[in-house]
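One chain of protein is taken out of this complex; the other chains stay put.
Chain nomenclature is as follows: A and B, assigned in order of appearance, with residue numbering initiated at 1 for each chain independently.
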Amino acid sequence: MTRRKLGNEILRGAPGPADPTMLEEFLALSRILTGVEDLDRDLGKQYLERLAGSPEQPLIQQILERFRKFKEEESVAKRVKKEIVGDAKLRPAVCQVILLWFTSATFESETPPIKLHYGNQEEYFSGIVWTLMGAHVPGLPGGYFGHWRYAPENEPKRAK
Amino acid sequence: MRAPGTIRTRSELLKLLCEAAELEHGIACSYLYAAFSLRRDISEGGMTWEEQQKVRRWAGQLYFIASQEMLHLALVWNMTTAIGGTPYYLRPNFPQGSKYYPLNLPIELEPFGCRSLRRFILYEHPQEQSPSHDLKKLLRFQGDDAEDIEFGSVGELYGLIASGFRNIKEKELFIGSPSQQMTEKLVHFPDLVAVTGRNSALSAIEEITEQGEGRIHHRENSHFETFVEIFKELLQAGGSGPRFVPARPVMRNPSAGNERGYGANANPIDDPLAGEVAALFDSVYSLMLRMLAWSFEFDAAGAEQQLKRFCSAAIDLMPRVLLPLGEGLTLMPAGKKYPGKTAGAGFGLTRHTSLPPNEKNASLLCRERLRELAETAKRLLAEDLSNPARAGCQHLLEIADGFDDRVAGIGRGKNVSAARKRGSHHGK
Partner (left out) sequence: MNKRDFDVVVVGAGVAGAMVAYRLAQGGAQVLILEAGSRNPSRAEMVGKYAIAFPKTPHSPYVERESDLKAPSPDGPADYYVQPDPSTHTQYLSTYERRTGGSTWHWLGHTPRLLRSDFRMRATYGKGAGMPPGIVNWPISYDDLEPWYCEAEREMGVAGSDEEWNNLFDSPRSKPFPMSKIWPSYSDNWIAARINGKAFDRIKYCVKSTPAARNSTAYDGRPACAGNSICVPLCPIGAKYDASVHVAKALAAGASLREECVATGIEKDKDESVHKVSFVTYGGARESVTAEIVVVAAHAIETPKLLLMSRIANSSDTVGRYLMDHLSKSVYGMAPEPLFPFRGPPSTSGIESFRDGEFRKKQAGFRVSLNNDGWSRKGAPYAEIVDAVMSGKLIGRELQAAVFAQVTRQIRLSCSVEVAPDRNNRVELSARTDALGLPRPKITFTPPEYSYRGLLHANKALGNIFKLIGATEIDMGKPRAYDGAGHIMGTCRMGNHAKSSVVDAHCRSHDHKNLFIVGSAVFPTVGSPNPTLTIAALALRAAHEINRQLGSSR
């Protein structure tokens, strides 16, 4: 099921549409980083384009190059953790990727107070962390009147 | 349209209350099914972020209206027990053709859309007027017949019920024990009031009709008006730009399997896992109904706390199990027989006894049944089941697990004496 684009502003000073391989790699990597299998392709394209136009672009490039080297391996997740996330230089860019998928925002500096940049509304309302954590994107109805009385039906798995 | 008449005997009144119970119940299921079918996330496709705002709001409004129908059912049950009857919780399975009720409208399970909204508007149409010219124009859409819309409304039924409460002598009529009456102190139904005499019966009916059709010049908060507004919004939204698809491609009138229920020609779900989840939905739904009906019949004198705990287990099943299973089914495939369609909850009722009057046994039957259903849920959790159906199963496990604690004491209290026998008190 594809998303409709109705002339929403996607590009914010980005150089141009990403090449298909790069997009697939970005999506594969994002799945590992976020722990979510079902990531929307069109959203991925938009986020990749946003990152391409951001200060993180060179780091993203490096991350994808590194990922390309072991993306087919069975231990790919372990290698991502060790060789990409484990690299303190690359980590801020990793964080941007995750924050984008989770909340549609990128952040400006790691030290508090955190300052955020949002893209467009479609991205904001597609942030996935909210339902994962048992809530809803702030601004969308959470459900029926009174649902807040009960534990959420999309309650995150309790840590053992 | 129902033939004009007025009600003069308890038996006729009880029969009508059963009809009202059946209708409120069936209509509530119909609304819930439409609500389950609405898309939630932009990633599902078919809507922009602005449309998503509308769609999510419509879902909230539909759920709210469904919850008020459930309140109406509860009020009807209170009216029933007040005059010596027992709560009627059965209903024929979906679909029911348009001639089954004097409504002259089909009651079915359909995803949200113009067709279902049209039915909803007519269910709630104010009784004392025929559809306005504008409304007729609004409801007619391409390919529709040229006949006049002829139907009876739920409001008319309540008009007859009210006549029964007025005509029959109060003292003779209200023979139920007041301690049978359910209020929001005992069960989490805000605005649920006890029915102990003619006045309270008539105000319960007034509350029902006011919520449903509103009052002349004051319809803005009624179900009727809400549906009309949603219908207009839907038509407006549909007209602008590429296709706006607010609902998932849910099948119509599903049934969980081939078990013989109360007639009706439903469409059996073809996908095995979806079929099992739908069957679990039906079983939980049936148990919940029986628990609630039993609670409304039970004379709580002296056992209010235990009854409250028993009810809360039943009520919890709705948001924590039935809602996620119902929504979850609309994300699962209907099966090869229904290409491009997703499954849905059939609200199927099959043969079963009501819970026994003896509270110890009633509690035991519930505990047993919850444990069995928990086993089914456990089995389904081992399959490739995703949220929200997954969450529904997990919550069922929790509720089954917690049941013993919750109702500890019911049936272990005072001796079941003659004082608890139903139907033998006058206004104590």
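As a convention for this text, contacts are C-beta pairs under 8 Å (C-beta built on N, C-alpha and C of every residue); 3 or more make two chains touch, one makes a residue touch a chain.
All figures in this text were calculated on a predicted structure; none of them were measured in a lab.
Chemist: Using the touch rule from the top, list residues of chain B that touch the missing partner.
Modeler: Residues in contact with the chain left out: 49-50, 53, 56-57, 60-61, 64, 68, 190-191, 220-222, 225-226.
Chemist: What residue numbers in chain A mark contact with the hidden partner chain?
Modeler: 32-35, 77, 80-81, 85-86, 88, 91-92, 94-95, 98-99, 102-103, 105, 107, 110, 112-121, 124-125, 129-130, 132-136, 138-152, 155-159
Convention: only the chains that are shown with their structure count from here on.
Chemist: Which whole number of Å gives the spacing of the CA centres of chain A and chain B?
Modeler: Here chain A and chain B have centroids separated by 40 Å.
Chemist: Can you list the residues on chain B that touch chain A in the complex?
Modeler: It is residues 41-50, 52-53, 56-57, 59-60, 63-64, 67, 241-242, 316, 319-320, 323-324, 327, 387-388, 391-392, 394-395 of chain B that touch chain A.
Chemist: Looking at the complex, which residues from chain A come into contact with chain B?
Modeler: Interface residues on the chain A side: 1-4, 6, 8, 38, 40, 43, 121-122, 124-126, 131, 140-141, 143-145, 147, 150-151, 153-155.
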